[in-house]
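Only one protein chain is missing; all other protein chains are in place.
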Amino acid sequence: MNCEGFRQQLDDYVDGLLPEREHQDAELHLGSCADCRVEERRLRVFLAEASGLRREAQPGRDLWPGIAERIEPRAKLLRFVRRGGWLVGVAAAAAVVFALVQARPRPGALPAGAELRPVAAGSVDIERAEAEYVRATNQLLQALNASRGSMSPEAQKEMAELETSVNAIDDALRDVKRALETDPQNNKLNRMLASTHQKKIDLLLKLIRLSSQI
Amino acid sequence: MLRTSLASFLALLPAMAAAEGRVEQRQSAAPDGIVQIDNQAGSIKVIGWAKNEILVAGTLGRRAHGLDLSVSGRKAQISVDTDHPHGTRSDLEVHLPAGSRVEIDSFAAEIRVEGVNGALYADTVNGSIYLAGGFQEVEASSVNGAVEVSGKLKRARVESVNGAVSVKGASGEIQASTVNGQLTVSGARFERASLETVSGGVRFEGDLEPKAVLDAQSVSGEIELFLSPGVSADFRISSFSGDIDNELGPPAKRVSKWTGQKELEFSLGGGGAAVNVETLSGSIGLRKRP
Partner (left out) sequence: MVLTPGVGARPETNPQDDERRARERQRVKEAQEGNVAAYEELYRDNVGRVYGLCLRLAGDATLAEELTQDVFVRAWQKLGGFRGASAFSTWLYPIAVNTALSERRSRARRSSRFLATDDLEAFERPERPPGPERGIDLERALSQLPPGARAIFVLHDIEGFKHGEIAQRTGVATGTSKAQLHRARRLLREALGR
């Protein structure tokens, strides 16, 4: 290897990327060439300085407020879901309906953490239960809408597709309510309405969880 | 300090995979530990084996930086390292101890699990889930994909929103639900089964244990139960506006002058198991098993 050849290989040699044979040739050349030894030394010193450069730097202004503003919508969403604030109304509604129809709820029909409160006969108000479900559903829908702002266009498209799944449940809710108009005291129908509401809530919760991951 | 965190970072990366993105990593693991797998798109295949070791092999998507397999105590985590989790498809095959508790999280990957007898939790949105084997406990959920479970189960909760759900040969407790996917349960001997859809059809075919409870409910979906004529069960069937067709016993009766609601209560073989079916407008059929 001559000097020109060595200089061409110098970077790879110093980086330890030369194959075995070329590496040995380079070492041999170095052993007998003072100029190339100087050049190699200078490159190593330079690289040592580069690798020793400080890698931390403080920005000239506080960047946090700009960040906080952009992450707040999703933060609100996460706090809302975690708090389970919507839970209270739904649990109460479910308790009312199931107490009314005196039926054991199916496993999974109640949201996790909800408890059946014993309800005195005659104090039941189906309409209030329905209102609780609607309120909880609206809260969840609002939360879902709020999260849209911080999503990328692709994510928003994904979410929009997922949300169409809610339509089948809305159709069912409409059908059950229509049936109830003809037979308002029908226990089975009221139970079916409650469990369909619950399905909608479960689905909305799932969509909210997903929106924080997309 | 900075160098160290860089070194730690680089140590987490596998040696640069070959150009086509093939990876393979293995680590020893507890026989009954927790294994969490995260691959948002592509496919995940899990196979339980007798070794106390996890072996992950597969092909990473173009925009994946690497495969992360880390074991800490009884918990192992496997994930695809990428900035585009939904946009890069990776195919993973994971061998793990059969007694593990497996938790799989995905968005669009197809999930297949076999030979695991611990617990299994699989959650996906667009992907389908196929589970085979004797799990202690299963929770499998998809939104648009199908979910199929076969084998002996002690406890299973299986759901999809738009996809079809199918449970075969299971036992123990089953909860299966869809919104508008078809729900099929077949060849099952179980103690408790709860089948619910909103607009999807329900098809049940199987035997009933002496004290089994079968609940089936739909708003507008069609519910068909195929039972042996020799079954011992008490039936409570009702539909608000759908037809009830009973090949196993007496016909249903209208119970209201003003609505089309029909109800049917009868027993076969001296009773024992409980069969409860309810719809709003979906038709109900009680049929003889072929």
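What to note about this one:
Letters A and B mark the chains in the order given here, with residues in each chain numbered from 1 onward.
Convention: contacts are C-beta pairs under 8 Å (C-beta built on N, C-alpha and C of every residue); 3 or more make two chains touch, one makes a residue touch a chain.
Worth saying up front: this structure is predicted, and the values here are computed from it rather than measured.
In terms of the touch definition stated at the top, the absent chain reaches A, B within the entire complex. Remark: the omitted chain is touched by one listed residue; of A:D11, A:D35 or A:D170 this is A:D11.
The missing chain lies against chain B, touching residues 1-13, 16, 36, 38, 65, 68, 70, 72, 77, 79, 81, 83, 85.
Mapped onto chain A, contacts with the missing chain fall at residues 11-12, 17, 42-43, 45-61, 63-64, 66-68, 70-72, 74-80, 82, 150, 212-213.
Here, only the chains that are shown with their structure count from here on.
Note: centroid distance chain A to chain B, computed from Cα atoms, is 22 Å. Considering their complex, residues 55-56, 106-108, 154, 158, 162, 165, 168-169, 171-172, 175-176, 179, 182-183, 186, 188-189, 192, 195-196, 199, 203, 206, 210, 213-214 of chain A touch chain B. Taken in their complex, chain B has these residues touching chain A: 2, 86, 107, 125, 143-144, 157, 161-162, 175, 177, 179-180, 194, 196, 198-199, 215, 217, 219-220, 238, 240-241, 256, 258-259, 261, 278, 280-281.
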